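Dumping the structure here so I can ask a few things about it.
With one protein chain removed, the remaining protein chains of the complex are shown where they sit.
Presenting chain A:
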Amino acid sequence: MTALTKHMARLKSGPAGENTGLLLMLAVLVMAFSLASPRFLTGANLGSMGFQMPLLGLLTLAMLAPIISGGLNLAIVYTANICGLTLAWTLMQFGGAEAGIGAFLLGGALAVIVGVIAGAIMGAVIAYVGAHPILVSLAMMIFLRGLGEFLTRGGDISGFPEYMRVLGHGTVAGVPVPLILFAVIAFGWHVLLRRTPHGFSVYMTGSNLKATEYAGLNAKRTLVLIYALSGLLCAIAGILMAARFNSVRVGHGEAMLLITVLACFLGGIDPFGGHGRVFPVIIALVILQVLSSGLNLIGANQHLATAVWGLFLIAVMVLRSDQLRLLGKLFFRKDN
């Protein structure tokens, strides 16, 4: 009896249950779309999904860690833009489309530095000034946008070397390069959050900063570091964006900001911090991608896909709510 209830509790509270629900959802969607459109389960469609998802995926990971730490990073897209600009300028200095691989590496390194600095500044203000993460990252977002628009006069920079196409459009053994990049980073992110002392500290800080400090962990340094790492992922996303679109413009990918938040919550991240895992969020991303590609294939308007995403999230929240569980109890007459 008790062994059974314990087992049930594990299923319900553990990540396994969460994953099962999401995987089930994914399976139903894939089945529905492949019935509705014969083109859904083709290499071409899967390939295009594999090229589209990683960018949103990287930004979602950049959003996820700050949320677990009890905050939010609203500046992800503009951090990515500024990092992309850094790369673009470096390439321009070395001849634009003729720039060598060395210039690309230098530009990439500079982009990463810029991303990390932007993140670390946010983290430091949040940790040491005690300002609310929403306000701090919103301020950073507006600052970066204004700075970027001022420097580019609102235009875009394009014309990058040919080899950058490999990063954005290439495949290795049929698998899109961006997808490989995303898989590697997502795995690293998972290890960082779940297996390192720093990741442990992120979860603890997210559930109670004061108690974490009382226990002897450096919660403030944890915050600075996690925002800096979030900035690092933004930089990688920015570089990927430049490679995919062969141009950089401030405001590129702006619409993705709120979708990343949506993907995090769909993936079961606690909006108040302290709980959440990488894997369910990735399933959530795939679900969103399947929805959008599938609707596209059956001829629905792209804007409708966005609307469906929103409805879908509301449905998931309702399904997860305690009230629904109470309702279920009522039906099964389990007085408690």
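Here is the rule we go by: a residue touches a chain if its C-beta (ideal position, glycine included) is under 8 Å from a C-beta of that chain, and two chains touch if they have at least 3 such contacts; residues count from 1.
Everything below uses one rule, namely that contacts and distances are computed from a predicted model.
Can you work out the missing subunit's protein name as recorded in UniProt? Choose among "NADH-quinone oxidoreductase subunit H", "Simple sugar transport system ATP-binding protein", "Sigma-70 family RNA polymerase sigma factor" or "FeMo cofactor biosynthesis protein NifB".
"Simple sugar transport system ATP-binding protein"
In the whole complex, not just what's shown, which of A:I134, A:V166, A:A215 or A:A255 touches the removed chain?
Counting the whole complex, the residue in contact with the absent chain is A:A215.
Sort through A:L105, A:I142, A:V191 or A:M317 and give me the one touching the missing partner chain.
A:V191
Spell out, residue by residue, where the missing chain touches chain A.
Listed in rising order, the touching residues are 1, 5-6, 9-10, 13-14, 191, 195-197, 200-201, 203-204, 207-208, 210-218, 270, 274-275, 335-336.
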